[in-house]
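The other protein chains are all here in position, but one chain of the complex has been omitted.
As written, the chains take the letters A and B, and residue 1 is the first residue of each chain.
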Amino acid sequence: MIEIRDLSVQFGGLAAVSELSFTVPQGAIKAIIGPNGAGKTTLFNVISGVQTPTEGHVMLAGEDVTALPAHQRVRRGLARTFQNLQVFSGMTVLENVVVGMHVRLRSGLASAFLRLPSGRREEAEARVRGRALLDRLGLGAKADERAASLSFGDLKIVEIARALASEPRVLLLDEPTAGLPMAEAARIAETIRSINAEGVTVLLVEHNMRVVMSISHDILVLNFGRRIAEGEPAAIRADPQVIQAYLGASGA
Amino acid sequence: MHSAIGPATYRGLAVLWLVLLVVPWVAPNNYILNLATLWLINLLLVASLNLLMGYSGQISLAHGAFYGIGAYVSGVLGAKYGISPWLGLPAALAVTGAVALIVGWPTLKLRGHYLAMATLGFNAIASVLFVELRDWTGGPNGLVNIPPYVLFGWKLDSDRVFFYFTLVMAGACLVLLLNLLDSRTGRALRALSTAEIGAECMGIDVHRHKMLVFMVSAMIAALAGCLYAHHNAFVSPESFDFMTSTMLVVMVALGGTGHWWGAFFGALVYTALPEVLRSVGDLEMLVFGVSLVLVMLFFPRGLGGAMDWVLARFGRGRAGSGRND
Partner (left out) sequence: MQVDSALLLQLAFGGIATGSIYALVALGFNVVFKSTDAINFAQGEWVMAGGMMAAWLHQQFAWPLLAIVPLAVACVAVLGLASERLSVYPLSQPSPMAITLVTIGFAIATKALVMLTLGKLPMSLPSFSGTESIVLGGASLQPQALWIVGLLLATMAGVHLFFERTVMGKAMKAAAADREAAALVGINVARTVMWAFVIAAAVGAIAGIIITPITLTSFSAGTVLGFKGFSAAMLGGLGNLPGALVGGLLLGLLEAFSAAFISSAYKDAVAFVVLLLLLFFRPAGLLGRAQVQKV
């Protein structure tokens, strides 16, 4: 579903990602792990179109999207969340989710200025769908609260709901459980699994090893922007290079 | 932070417009009536700039110039070429929209103060052109003999009639603005002004939306310019200079950036200020400067925010609970 070819990203002289290639097959849950500064978030920014790579290509469902701006990638079925949140804090939770439907709604400028019935109907339908989505993710009771008043854990769910609202084929999750207590992390892991069960391909960056090992089909390990290992959870757990990268030379 | 827009906002606007209907009958003289008309024109200026500043987080220091382009394009067409103001209006809107497109396109791609800088430079250029294109604009002395609007052979040049005409035009504009804000596009604007990257990754074309709102905002200012020119029958360059643009930005903030009713207060202060400064002593300027600082310190959401605060206290007193918290 996603294919990364020979990707490099440099900041000044510093390489954040070097000659990286990998694929995420359709229907998979793939995790990217690695120590801080391994280039994980940079990689996400390149895939989602927030950052331009120095070299290499990003393919989405067979189409080269490297030159496409972020908003057009959403239209083609790519959605993401953010590690440090990009919630629209002044809006209600429901409005945040309806923003996520932006690319799936049709009403244009004329409809906006003239308040055409077709546009109003579409809005009402979008709200119904938004509520259903929030209900499903367990946030239905908070749909009409201001996003700014929610807990960090709830906001992480809002971001996932908002991303799902764009009806993605691929969902990129940037540390979906970071900073959350174990019970909430488990709830999010369960949510990710159920999203995947509906056919959405998932690529996630995550530090919580319990979550990674329990839900991923496939793991990519990065260090200093390079791949040091890739494979199934069991194989990764036993890989001496991975252990070394995580625990330092003494732990090898 | 944006004030919520919903059915209550439309109702509030409708009630206010009904109340305004009686203004020509209760105004003690034409001076006050003309100030009320000017307030409506200024309301278009402040509300349209608030659309840009409050709902897309961009600052334009050329709102005065767009106001001026509207006034001069329609005014010159009427005064020098005898073209009806009804044709001058679309011409003014088209020219202003095109100019906004040229100024905004490159700078709205950049993050930071670039639009503020480009518009400041553009306003300076426009000010020079208003003075120097003498054959058209009449130069520093201004453009005279601008004809009034004529509707079915009926001249809209009496103060009372023009007030109603402005009331209709401004009301229509404000309803269009409310419609825009309460739509898919308006939601996208509110989204991009709080989290730009988040909005882009939700599929919102941030640049296109910023361009759109910049052009709409400029064109409403141009419409205000047309009304002003054909009411006054005279325009001169200093009405549209850098100071005008700066003061309009101040009035948006003073009313409350992103606060729908804030623009009404901002326009009120903007309309009253020159009258107060003219009629009373020099001390007023000092008082104004200090008040501006005080409002920003104690009511960062402006007079609109202050109104919310008062209403919330009052409402809470009545309801006996803090339901709105």
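Please note the rule applied: contacts are C-beta pairs under 8 Å (C-beta built on N, C-alpha and C of every residue); 3 or more make two chains touch, one makes a residue touch a chain.
Fair warning: this is a prediction, and the values are worked out from it, not measured in the lab.
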So one chain is hidden, and I want to know which residue out of B:5, B:23, B:120 or B:263 touches that hidden chain in the complete assembly. B:120
Which of B:23, B:89, B:131 or B:229 touches the missing chain? It is B:131
Which candidate, B:4, B:21, B:94 or B:110, sits in contact with the chain we can't see? B:110
Would you mind spotting which of B:15, B:94, B:168 or B:286 touches the chain that isn't drawn? B:286
Tell me where the left-out chain touches chain B, residue by residue. 59, 103, 106-107, 109-114, 116-118, 120-122, 124-125, 127-129, 131-132, 196-197, 200, 206, 242-243, 246, 250, 253, 257, 282-283, 285-286, 288-293, 296-297, 300
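Methods note: only the chains that are shown with their structure count from here on.
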Report the inter-chain centroid distance for chain A and chain B in whole angstrom, where each centroid is the mean of the CA atoms. 41
Complex contacts: residues of chain B adjacent to chain A: 1-2, 176, 179-180, 182-188, 190-191, 194-195, 197-206, 212
As the complex stands, chain A meets chain B at residues 48-50, 69-72, 74-75, 79-80, 82, 86-91, 95, 98-100, 102-103, 105, 107-109, 111-115, 119, 122-123, 162, 166
